[in-house]
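One chain of protein is taken out of this complex; the other chains stay put.
Read from first to last, the chains carry the letters A and B; within each, the first residue is number 1.
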Amino acid sequence: MKSLFKQKEFSILAIVLLISSILTFVSPVFLTVGNLLDLIEGNVVIGILAIGMTLIIITSDIDVSVAAVTTAVAVSISYLFGFLPDSWISVLLLFLFAPVIGLVMGLFNGLLVSKIEIPAIVVTLGTLNIIAGLVLYITNGNYVNSTSFPQSFLSFSNIEILGIPILIYLLAIVAVGTWFILKHTLIGRSVLAIGGNTQSSVRVGINYQRVKLFVFAYMGFLAGIAAIAQTAYTKAVDPNGMIGLELTVIAAVVLGGANIHGGRGSIHGTLLGVLLLAIMQNGMILARIDTYWQNVVTGAIIVIAVSYDQISYKRSQDKLANIEVEA
Amino acid sequence: MSDYILQMKNISKTFPGVKALDNVQLEVKKGEVHALIGENGAGKSTLIKILAGIHQPDPGAEFYFEGKDAEIKKPIDATLKGVSIIYQDLSLFPNLSVAENIYIGRDSGKKAWKKVNWKNIKRISEKALKELEVDVDINTKVEQLSIAQQQLIEIARAMAFESKLIVMDEPTSSLSSSEVEKLYRVVDKLSAQGISIIFISHKLKELFRLSDRFTVLRDGKYVGSYDVDTIDEAKLVNLMVGREVTYEKNQSQVKTGEVIFEVRDFSKSGNFKDISFQLREGEVLGITGLVGAGRTELAQSIFGINKKDQGSLEIHGEPVDIRSSEDAVKKGVAYVPEARQTQGLVLDQSIINNISLPVIDKLNNKFKFIDRKIEVEMAQQYIKSLDVRPSLPELPASKLSGGNQQKVVIGKWLSAQPKILIIDEPTNGIDIGAKTEIHKLLRRLANEGIGVIMISSELPEVLAVSDRILVMRNGKISGEMDVNQATQEKIMNYALGGNGKQHESVVIEKEKVSQEV
Partner (left out) sequence: MKLSKESILGLIALGTFLFMALLAPGFLSSNNINSMMFQIPEFGLLAIAMMVVIVTGGIDLSITYIAALAGVGAALMLTNGFGIFPAIIMAILFALACGAFNGFIVSKIGVSPILVTLGTMVLFEGVILAITKGSSISGFPDAYSLIGNGYYLGLVPFSIVIFAIFAIITGLLLSKTSWGRRVYMYGSNEVATLYSGVKNSKVLMKVYLYAALLAAISAIIMTSRYNSVKVDLGSSYLLQSVAAAVLGGTNIHGGYGKVIGTIYAVFVFQFIRNGLNLLGFHSSLVDVVIGSILILVLTMNFFSDKFKKKQEQKNASQAA
């Protein structure tokens, strides 16, 4: 039991609960099923992307191209709508095409990081420029709205099961699936292993390059799914709609306890991180805090979280290096 | 069926600029404990890395496993052949559990989406730990274990692999004597089960206790293989070194000059306790003891990097307060760390830039710019007086040999004109010729008035250089003596404490140093 309280995820949960209870007092609306569902549904895209980013950060890399990749897939979806018949099959096909398009872009990042050994920040900065530029060029920055969407897709996005929107199920499937990969498959354990100690992983025969390739490809794959979620949620495709979202995603992952030093991070932690950011945003709206102050609070929380994490990391390192001194 | 589990023939390995291995061979019989010995730089670790599949040998190399032709291109090839390697710096994952660390690697090469069988992991890891008689919870994360425990986990991993051949690279270097005994029993047991072991160690006594055969390497070349009953320690040392080498014990008289440096009541919880000593003018003070006795921690505390809990310092009778390495340099305390390449030097930068680093502020001209002329002159002066070779001031420090790198680190500190120079394992990984040079240099500096404190595990070195010797054990000073009263046996008694095993260990340490010189 003691170890549970020591876990980083636990302290994030405590903060989430603390803020929630404050908000419950501030606004009676906060703790209503409707508000909470809205809040979660509004963060499905960030959640899916953050789950992919968790794997990358565990291997102590970073991907700043996620928002651009997601937008690119969303734009592709809007073009696909022109070719696909208006039927349920098309929605299913979308779930095949979109992740594959994302996967290809992710593979490109992954190849450059793993085989060409260019630092991930530089690679993804480059692909961010390329992809975002191409998207703007092709779309001319034009917004596609729901009038051109097939009816089947619109009804898909309005599905509710047991009163819960379909997108929340989508997030849940991605979360459980990724958790399973991370916890129960060889490749998932390899992700944690190379994050923990790269040299050791090479020595025990883990194909380090393949794992790197996997995390970036998987990120692309999830970006494809996130693009469907984004399109379904906003019922529009906006080429400029997600600029800068990658930073929110990274912030959520870091808040959730993953560490850029590698080896640490979990799906439930990341989900808590997403939730924490979401609740703060929601709470500030409910508490009628001037929207312009919201970034100040979010930024301050990120800075405090990473500083706190670093301080406790240093402490734990200090404790490790002890000699048994005679009394 | 072949008698040999492993035969490696015609193994050469060329790195840019160096021929690390030249036509070396290694043959290990089934079930034997095979000692692989040689000095630092003889090529042992390169050979092992080739066996492990981390390095590729030059063309022409031949491998046979159980008499059959084999290829090792990647680590997994070695694993599949039943080879486990326990590196000295371990190959563990701090963020994973003990169980997973023991199990990891068994699935390498299998499909990425293969499901992990946690029950199997639990069963295998528990069995291995039980065999090894180690009492650790398999769910503990490895980062929470001590180094000795971590080493045992690594050995458990090799056992769990059911390997046919286990390579152990200095496995006892950070184990306590009871843990060492346990390891010996494990090795005996494994070889009784028909598992072959390649054992790398500097402790000759240990090798004679364990091994059936020896393979000796020298300067990247194969010297020979010998059965244990056809050879003795003296002959072995001779084969490794290729010549007789001994240091002469320092014959100097006890120094009675004034006290130039005093450490009083230094303590830091978990590091060291109640350390007090004095250093006299012209004196070299040797601090020795086992690895992990707190020597380096103490030195780093004096230097201001490792924050002490309490204690005070006096230099030339003046109390000084050192809270950071910057303070230390200002007050005239210099520290040459053991990890030359990571802590001592900025490898990518030139010799000049390294030498001037601590004093770069003092080389400003009237425009507040670095006076390059003075800087170059200063660097060249130290390159010359310390005989750094090649004497190319603009050469990156990474291109120098270990001995010359050490001279650059010393030069760096001489440029700061220190009153006190603390030097940690001054000749670690340095070849013989350069070692004696460094020893002479330290004596010279002491004669020139710099207080020298030398931390060393090599007893002949301690005896050859020091005027006075402090022995540390478990974070405390356990003995102090002048060099003319000191012997290796006496030092080891203090280092080990009153413990029945002391005599054997003394001899072990003695052998270690005599073969390393």
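Methods note: contacts are C-beta pairs under 8 Å (C-beta built on N, C-alpha and C of every residue); 3 or more make two chains touch, one makes a residue touch a chain.
No experiment lies behind these values; they were computed from the predicted model shown.
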Of B:69, B:135, B:321 or B:348, the residue in touch with the unshown chain: B:348
Option touching the unshown chain, where A:17, A:31, A:100 or A:247 are the choices: A:247
Missing-partner contacts on chain A, residue numbers: 62, 64, 112, 116-119, 121-123, 125-130, 132-137, 140-141, 247, 250-251, 254, 260-261, 290, 292-300, 302-303, 305-307, 309-311, 314
Absent chain, residues of chain B that touch it: 14-19, 58, 305, 324-326, 328-330, 335, 337, 342-349, 353, 356-358, 360-361, 363-364, 368-370, 412, 416
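As a convention for this text, only the chains that are shown with their structure count from here on.
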Centroid spacing, where centroids are CA-atom means, of chain A and chain B in whole angstrom: 44
Chain A residues within the chain B interface of the complex: 183-190, 192-193, 195-197, 199-207, 210, 214, 263-264, 319-326
Touching residues (chain side chain B, partner chain A) in the complex: 52, 54, 74-76, 79, 85, 87, 90-96, 100, 104-105, 107-116, 118, 143, 269-273, 292-294, 297, 473-476
